[in-house]
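Complex shown without one protein chain; remaining protein chains in place.
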């Protein structure tokens, strides 16, 4: 574990309008196998990725919002969500789907993966990384 | 000439960052052969397409700003430029290259192709068209 | 009414191609005619037969090809944009020495010039643009 | 110093590929090493040998292939993104029944998995992303 | 004139530019990421509400549903249409303009 790096995936784009959100998620899933210190940042339109109740049946595209709920099983448990971005978009944390993980260091207690942060806190999260990937 | 339509090409994107400006121009050049009533609208970042002094030698891409000056030879003589868009971007009409055409209905007098309009006038230009193409 | 559709973006990356396809189906459902669908910019990438999307995902090229077959649609890929991006029919592939079997244009699509775009603007009652 | 580069957009449509190429050259000029260039999203379209840009324009695929040949660069095209967009090597073309000669991956590029992207994040001193 | 907007108003200035150029009586159709402009209580909701006096607003229902925007989150007076309604809007207006 000498080479554990802090990876941050930046999500600033809405889902479906473009493929970046989905293909970013595909990197996160593959990356989970590499045992790095992984965080996801959702800010600006990226917060829309986590909106609950997504139903893509009418647009002929595959929905992928369920994948976010599976991230915990891959050991991806830190999803930083910027509350300022939510507010700008008329959303609150209640408009997001619940995403949890079972904490293996705490008797597999179910805990929330979403970590609400304000802009200043998000800036600090960004500053603490080794590798920042944006798509 | 029963079927002359008013075609408007909307240019809202900057050159070089994306290919839309160049490929839009390629449509205009081909379209000129069809003897329609052609206008070009430059607003928002589209006004940057007409900036003078463009030198692409450092970015490894072909410059194409000279093509705008050749539009008159193709009979494309109405280039509406939104002055509000220029002002927002710190530009004036003096920052644009001169684009002219020889008016065959007026003894081939050289006349400016650039028609400065404000937002309200641009809105009217848009409203008067049959076919609006945006890229 | 005679509709035409311009698709400016490739499959999957932007929703444009999906939206255009859904719109085209609705146009036909409403009893209108589709004069032509023109693919420009990255839109030409809708016409490559080489895509292999995940099995549980839609295959946009096939959807376009099937819609074209079912309704005799004219799907035109811009030749200049297609050359820039590597979508070629047999004639193009041969002319540019890309080797036997290299042509990648999909069934139901044809490659032609930008004049076809202007023409559809002249001939159609309505032209709708889908892009980025 | 060990650099890696991620290219998220295809050639010509966005400046990303041009910028990444100029940056790669400058990295080498400065005496640094390039560990890998990874092509993701539409970036995979940089790796098709079928492009035929206008004669007076740059050929981005060739520029990448030549840079790779001159400096033994590792140019990796993401397999999942490439399948979605129709960029295949011989093995892929055969596996998916695309016919003899259909492989369109360009010289100097290889197709591999997303793990190569993560690995370059781990192994490089610096990773720079070019996209839209 | 029918204006078609497919961009998020939080990411780009496209909707604002469209609003600045729409004439009284025009219609605006929000599609793809453009439907985010129809969310009640957002930073752009006031601009949309104000423009309602001048233009009519429509938003593509399938795109709204895909993005998880509940019907009760829509700004009053924004009409939801399906793809057939999209076709009708295009047919009803002699010209349309995509704000790309």
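Letters A, B, C, D and E mark the chains in the order given here, with residues in each chain numbered from 1 onward.
Quick note on the criterion: a residue touches a chain if its C-beta (ideal position, glycine included) is under 8 Å from a C-beta of that chain, and two chains touch if they have at least 3 such contacts.
Fair warning: this is a prediction, and the values are worked out from it, not measured in the lab.
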Report, in label order, the displayed chains that the undisplayed chain touches. A, B, D, E
For the chain that's not shown, point to the residue among B:24, B:39, B:65 or B:113 touching it. B:65
Residues in chain B touching the chain absent from view: 13-18, 44-45, 48, 51-59, 61, 63, 65, 88-91, 95
Under the stated touch rule, tell me which residues of chain A contact the chain that is not displayed. 10, 12-13, 20, 43-44, 119, 122-124, 126-127, 129-132, 134-135
Touch list for chain D against the chain that is not drawn: 1, 3, 8, 15-16, 19, 22-23, 25-27, 29-30, 32, 126-132
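Everything below uses one rule, namely that only the chains that are shown with their structure count from here on.
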So using the touch definition from the top, which pair is joined by more C-beta contacts, B-C or A-C? B-C
Please name the chain that ends up farthest from chain E once chain centres are defined by their CA atoms averaged. D
Whole-Å distance, C-alpha centre of chain B to that of chain D, is 35
Give the residues of chain D touching no fewer than two other chains, as numbers and ranges. 12-13, 41, 57, 80
Note: chain E residues in touch with at least two other chains are 6, 32-33, 62, 82, 96, 98, 100
Run through the chains and report each pair that touches. A-C, A-D, A-E, B-C, B-D, B-E, C-D, C-E
